[in-house]
Structure formats: C-alpha cells, structure tokens
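Since the structure comes first, as structure tokens, the remarks are kept for the end.
The complex appears here minus one protein chain, its other protein chains still in place.
By written order: A and B. Residues from 1 in each chain.
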Amino acid sequence: MFKPLTAMMTSLTLVGTLLAAPAFAADKSILLQSTTSTANSGLYDYILPIFTDKTGIRVNVVAVGTGQAIKNAQNGDGDVLLVHAKSAEEKFVAEGYGVARFDVMYNDFIIVGPPSDPAGIAGSSDAVAAMKKIAASNSLFASRGDNSGTHKKEKSLWKAASVDTTAVSGNWYRETGSGMGATLNAAVGMGAYALTDRGTWISFKNKGDYKIVVEGDDNLFNQYGVILVNPSKHSHVKKAEGQAFIDWVLGDEGQSAIASYKLNGQQLFFPNAKH
Amino acid sequence: MPEAIAIAQARDAVAAKPAGEVSGLTYQAGGRFLIDSINLRIPGDGITVLMGPNGAGKSLLLRLMHGLLEATAGTVRWHGRGLDDDVRRQQAMVFQRPVLLRRSVAANIRFVLKLRGRSSDQQVEQILDEVGLGGRAAQPARLLSGGEQQRLTLARALVTEPKVLFLDEPTASLDPTSTAAIETIVRRASERGTKIIFVTHDLGQAHRLADDVVFLNGGRVAEHSPAATFFDAPASQAAADYLAGRLVLR
Partner (left out) sequence: MQDFSHAFTLAFGLVLTADADLLEIIALSLQVSLTAVLAACVIGLPLGTLVAVGRFRGRAAVVILLNALMGLPPVVVGLLIYLLLSNAGPLGWLRLLYTPEAMIIAQTVLITPIIAALSREVIEQLHQEYAEQFRSLSVPRAAAAAALLWDARYSLLTVALAGFGRAVAEVGAVIIVGGNIDHLTRVMTTAIALETSKGDLALALALGIVLITIALSVNAAVMALRLTATRYAYA
C-alpha cells in the first residue's frame, strides 16, 4: 500500500536532488551584466563563442537596462559590466564598485518616427532642434523611462532642448518603463517618435512602416564601456576570468570581432578601444 | 398504576446488569434542550433499540453515548468508566449514510486494522466473507451498491471487535434484501457478545431485533421496557400513540 509519509520523504529527497543537479553548473564562466541593446542586436551571439572557444570561459549575459545592470553589479551580482552611460559608469568606478573603465566600442542613437512625420523633422541631423519640434507640435514620443543608458541620453537631449517632460508625461510624452524593444513596439503601436540605438533598430523586426528621421548628430554618439567589478568590494568576483574577457574584448581580436559583426550587411558597432 | 412508576419498574426490569449508564444527560443548542436530563441504564447484552418520532433526539442521544458530541451536562459511563479514549476505541458506529474511504473494499478494512495496531490479510478476508463481500476485496468501495456499502461499514466496525456497536438507522434507505442481510449480521454480532444499540423508526425492524426498547419523545425518555412489554402493553401514552400509528404530540 502507498504510504503518504514515505511519499513525502521521497518527494523531499527528489527536490533536494533536483536542486543539487550538476547539469546546471557551468565549468568556467563569468557573469556579464549588460544592456538589452547589445544583447538584442545579436552582437554577443556572434563574438562570445569566439572568446569561449579561445579561453574555455563561458560568458553568461544578463541583459537589462543600464540602470539595473549597474545596480546589479553594485550588489556584486556580476563579474563584468558592459553598458553605455559614461557618467554613471565613472561614478560606479569612483565609488569603488568597479576597478577601471575602458571604452570598448560605440554606435549611435537615432530618432525613428512614423512616415506621416507630424513634427516635420524627417531628414534632420540636429537632434536638439528635432526634440524641440516634437514638443512644440505635441507629437507623441515614446520614452524608455527606465533610467537606462538610452533613457539618460534622451533626458540630456530634452534638457538641451529646454523641454520639461515631467509636465507632459502621460500626455504626448509616454514613458513605457520598459526595454528598448518593448518601447519600440509601443512607439510603432501608437505612432510615436522614439530614440533608439542603431543596433537595436537594425535588428528590430517589428518596424512596420517606421523610418529613421534623425541621425548623424554628434550629440547622438553612443559610447560603450567595460568595467571589471571590484573584487575588493565583492570577494567572489572572478577576477582572472573577468580580466581575461576585458583584455580580449579590448585587444585586437575582440575589436576586430566587433567590427566584423554585420546585420543585413550593416556594421552595428564600431570598436574604439584605446591601446 | 401511575405512568411514572410503571416506567421506573420497566427500566429496572431491563437493566439489572447495565453496560452503560447515562445520568442527567443534557444537550442544549440554540437555547433549546434537545436532550433533556436523560437517565438510562443500558443492559449488558442483547440489542437495545432506540425509537421515537422524528426530532425526538434518537441520533443525538446515540452520538452523545458514543462521545461524538460533548454533552452540556450529565455523564455517560460504560462498564463503569467514563468516555475516555480506551473506552471509545472499544466502540464502533455505523451511520445512516455509509462513509467509505476512496479506496478499495479491502483497504477500507485494513485502514481500521492498522489503527488498532493489527493488520492481517487473513482477517480482512474473513470479515469480508462474514458480511458477504468475499471476492470483492479489490473493488473500489464507493462503487458498491448501497446495501453492500453498508455491509462494508459494518464489517469495518466489527473487525475492531467492539464491545459496543452503535447503529444509526443503517437500513433507512435500503431495500428489504439488503436490510435482511444487515439485520442478520447485527444479530450475529450480538450473539457473539457485542452490545448493540440500534436507532430505527421502522416498527417491523424494532420487532425483529429488539431485546429492549428505549422510546424517546421531545428529548426525554418516555419509556424503557423489555421488547415484549413495549410492544404489547406500552406504559407511556407517547409510545402507545406511536405504536398505534397516531401522531405523537409533545
């Protein structure tokens, strides 16, 4: 006959076994806290296997907004940080959470919008002027609203344009509080303009009839930096493996891997590590 | 002869050597006395039948005597002891609607055997044979017919070899064949020394089974007499009305 107690004990043992299952464990790996823009573009899928083949180190990528990535790294939940919000990154290092920050690559931001172009900004290469026009015409604008690198860039543009978005939030200014892709989905869905990094836009598959309306402004430059999380703050940080990754991605091999990643024939990221 | 004296004499006649003693038993609910200071001496052997009109308190008294409910006042004693765990473990009860575990016929028997620290397949087989369920051991208990289910609950009660077996209208919803089978099993258990306390409102059944009859009316004992006395010359007006098929008014 079935004995409930025995069954319960068996279940407990089973749970224990599953929890301890070694199938989950990776041999040699680091945790990379990074952004949705880099992960969604497919860059990591392209360059990381090259690194792993060479070193045997697996790179596990957690792709979140820059704000959350930095917060996670501050908590010690990651070995390496690769994001795009230079001042926040420098603050991260200054406060002792990171060892040092290095430029690794860049791409650029663009403003995308509907073909009807209600603000009349298509073809412009002056981002600040375009933002002013969007505000003046009360055209819908979809913001990340998540304190990510892209969001920070957007806020700096609004500031330069002297537009106070808090007053119009929920009106024509729509904060999605979501990642880049979700924000683009929302923008396309409601006919709003949006600021996005070019990599995400090129790889984004739900463009509908949206077009790039503003590009080529120096203000839209998007620099990525890489930082080793400080082992003296968080002792379990895999210093050697993390440093190996940073050395590789800043070195010739990593830099040329970044340069050779193309989507639809277009280069998405431009390596600019200083040697 | 005044009625009260007749009742007292009849009571003494049936309970010279009592198995159970109920004194001052009272059960109050919703401000009403559902059982109202009952005194009873249950004879040591045979079948005691509890009768009475609907709402007289038969089932309630049975539950109080078995310790399923706590009395508001009064005591119940069996063979000189109060209703402690040991005493209760030596009693069993069969309800009007059989409550069976969602398991096989045999598993229902094994469940109580295990509770009593005994468990042998031989015993299971034997008791099932006794109630005419031999060969049905592996069947799902709740797929048995109503009569078979009640025989199984009887088997489950009897396998514990109880000193006292309470039955609360066990055949109320059964056909005559099933009723006869149940009565045979009950009579056999009584002959083997189990004290039977049987609630019924079926006069014919009371005739067939009773050694003595407790007649309840309005939460009180109207009469407690040997069966022959009760049926031939009821001492109380309530019992007389009931036997004559008249409505018993309080």
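By our rule, contacts are C-beta pairs under 8 Å (C-beta built on N, C-alpha and C of every residue); 3 or more make two chains touch, one makes a residue touch a chain.
All values reported here derive from a predicted model rather than from experimental measurement.
Considering the whole complex, the residue from A:Gly179, A:Gly242 or A:Pro271 that touches the absent chain is A:Gly179. Of the candidate positions B:Arg41, B:His66 or B:Arg151, contact with the unshown chain belongs to B:His66.
Screening B:Leu25, B:Ile38, B:Ala56 or B:Ala92 against the full complex identifies B:Ala92 as the residue touching the chain left out.
Note on the undisplayed chain: of the listed residues B:Leu115, B:Leu203, B:Ala228 or B:Leu249, the one touching it is B:Leu115. One chain of the complex is left out; on chain A, the residues touching it are 2, 4-5, 8, 11-12, 14-15, 18-19, 24, 26, 31, 36, 40, 45, 60-64, 72, 74-77, 178-182, 184-185, 203-207, 234, 236. Residue-level contact of chain B with the missing chain is found at 66, 68, 85, 88-89, 91-93, 95, 99, 101-103, 111-112, 115, 140-143, 160.
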